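Structure first, commentary second.
For this depiction, one protein chain was excluded, whereas all remaining protein chains were kept in their positions.
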Amino acid sequence: MMSLLTVDNLATHFHTRAGIVRAVDGVSYSLEKGQTLGIVGESGSGKSVSCYSLLGLIPMPPGRIESGSAYFDGVDLLNASKDELRKIRGQRISMIFQDPMTALNPYMTIGAQLMEPLLLHRGLSKEAAAKRSIDMLEAVGIQDAEQRMNAHPHQFSGGMRQRVVIAMALITEPEILIADEPTTALDVTIQAQILELIKSLQEKNGMAVILITHDLGVIAGICDSVAVMYAGRLVEQATASSLFHSPRHPYTHALMKSLPSMNTDGKELYSIPGMPPDLTKPIEGCSFSARCEHAIEACRDDIHLHTIMLNHATACIRAQKGEL
Amino acid sequence: MPNTSESTYEVEQGQSLWKDAFRRLKKNKLALFGACFLIFLTGISLITPLIAPYEYDAPDYRLGASGPSAEHWFGTDLIGRDLFTRILYGGRISLMVGFVATAVSLLVGVLYGATAGFLGGRTDSVMMRIVDIMYALPFTIFVIILMVFLGRNIILLFLAIGAVEWLTMARIVRSQILSLKEKEFVEAAISMGLSRFQILTRHLIPNTLGPVIVYTTLTIPNVMLLEAFLSFLGLGVQPPMSSWGLLIHDGADSMLESPWLLIYPSIALSLTLFSLNFLGDGLRDALDPRVAKD
Partner (left out) sequence: MKKIVLKRLLESIPVLWAIVTITFFLIRLAPGGPFDREKELDPQIQERIEAHYNLNAPLMEQYTDYMGGLLSGDFGPSFKNASSSVNELIAQSFPVSLELGFYALCVALLIGLTAGIIAALKPNSWQDYTPMTLAMIGICVPNFVLGPILLFIFGINLGWFPVSGWEEAVDKVLPSITLGAMYAAYIARLSRGGMLEVLSNDFIRTARAKGLSETRLILKHALRGGVTPVIAFLGPATAGLLSGSFVVETVFQIPGLGKLFVESAFNRDYTMILGTVILYATLILILNLISDLLLTWIDPRLRNA
């Protein structure tokens, strides 16, 4: 059975004055219907850029998709025409951005922004679109939804704005939802509510979700599979349970070690020594080797992601050999 | 990303802000052209009495108005005065009015804006409301009235023109001071052990200086334009002194028969305004890296 989305060897580089920044350097994964894929990594790992590339939202100078393909329903998103992309965006693949304070248009009412994708993509009448928007606002937990339709973003708190952004993305019942840190601005109860909503849509329509986050806790909560990124590359890919049960890459290990919940003995929090690499310089071999306490000579050779167990792949050659 | 890391960066980079800006400015060819032309112009204005081929007021009735020739590069005016010389001398006056009036507006604007920003609160609101209201008024009209009724004194001209332009300077200085008061990097710098003096010299002053320099450079052409405008209407510089505005007025009068009388002074004025504006724009882009140019 063909996957919903198949990304193969995606590479996105930024041509800046300081050099060519290899933000995403050969990332491949696939997404099935109804699946939740979590992409985890620190800032600068390329996790957001890889997803923005899928929808063509990278500013094209200075960014450039150097290679790769991303097949969605027979269309290669990376090489699709502007028209094809536009029909997919917002309708079949929706995106939720990180910062709720700036994601909404301050000049338009909430209602207008919510109804827009419905009027455009689904050709609904104004009344139908308005009704659906009100329903959606209620579903994300906004009271007095009908009055709120005429409000403007600046009248909402950050948490409410984030909920509107989520509503806007889900309103067209897309096949894939890409969520970039969707719950950071929300408190725990709302967070749970939103994740519930997303889950219910998944069950109802088979919506797939790509969840970008740095928070392993969120991953553990709702993701089926996880991809760990470091310096623009995938270093480990597994089902969530397999990953948490036995992480097979030093970086993943380190990430888990640095979780506050893992450091319960009152000692200093673990932080990974060293700095992320300079992405303008080509990296020889494993991108993590400079900071890795298990690094050996061979880590400087060409590194690839290899499956070592069922549904578990790692890019660490020592893990591949079973040494770690 | 927490602000402290940003401010650490800023503290370290504080001194190379100017070097950075200078490098950016050098790349801007139009701004460079503007700067060179201005230096050239100021230079010849200073030494005009030494290099002018003729007296600016020496008529030659035999010639009358004649076109450009070997003896008179830009031609002569209706009573045979050499236009090139008159443009040189007119330039001196125009530039002088430009610089002095700008200095007046700079002084008033900086004092007013700094006071408002520093005092803050209600005083600030009131002072700024006054500026808002004055912004809306037709100052030019007032200047005209002033010039008509209080005489055609060149000093008055400086003051009047300066009085028109100080408003924006006041606004800029005030907003800079307000934002500097709040800037977290000041706190961070203090917490890192920099003395007040170091903070003042390495951060506060460079940060205010930038916009002030940019705006001053952009005020000079506005001032020169205002002077030329007044002189054109007969309310600015008076004969026998000459300024470019006056020359253009005379040129416009005899436009049909002696077009050169209009063309050359116009080119001189426009070229100067160009240079100032390009330089000012270039400075603004160079000092504010957030402005998206490339």
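Letters A and B mark the chains as written, and numbering starts fresh at 1 in each.
Heads up, the rule we're going with is that a contact is a pair of C-beta atoms (placed from the backbone, for glycine too) under 8 Å apart; a residue touches a chain by one contact, two chains touch by 3 or more.
Here the structure is a predicted model, which means the values were calculated and not measured.
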Requested in this report: Could you tell me which of the visible chains the hidden chain touches?
Outcome: A, B
Query raised in the report: For the chain left off this view, which of A:20, A:103 or A:324 is in contact with it?
Result: A:103
Requested in this report: May I ask which residue of A:57, A:75 or A:220 touches the chain that does not appear here?
Outcome: A:57
Requested in this report: Could you list which residues of subunit B touch the chain missing from the display?
Outcome: 133, 135-141, 144-146, 148-150, 221, 225, 228-229, 232-235, 245, 248-249, 251-252, 255-256, 259, 262, 266, 269-270, 273-274, 277-278, 292-294
Query raised in the report: Touching the missing chain, which residues of subunit A?
Result: 55, 57, 85-91, 94-95, 97, 99, 102-108, 116-117, 120-121, 152, 154, 165, 168
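FYI, only the chains that are shown with their structure count from here on.
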Query - Whole-Å gap separating subunit A and subunit B, where each centre is the average of the chain's CA atoms - result: 52
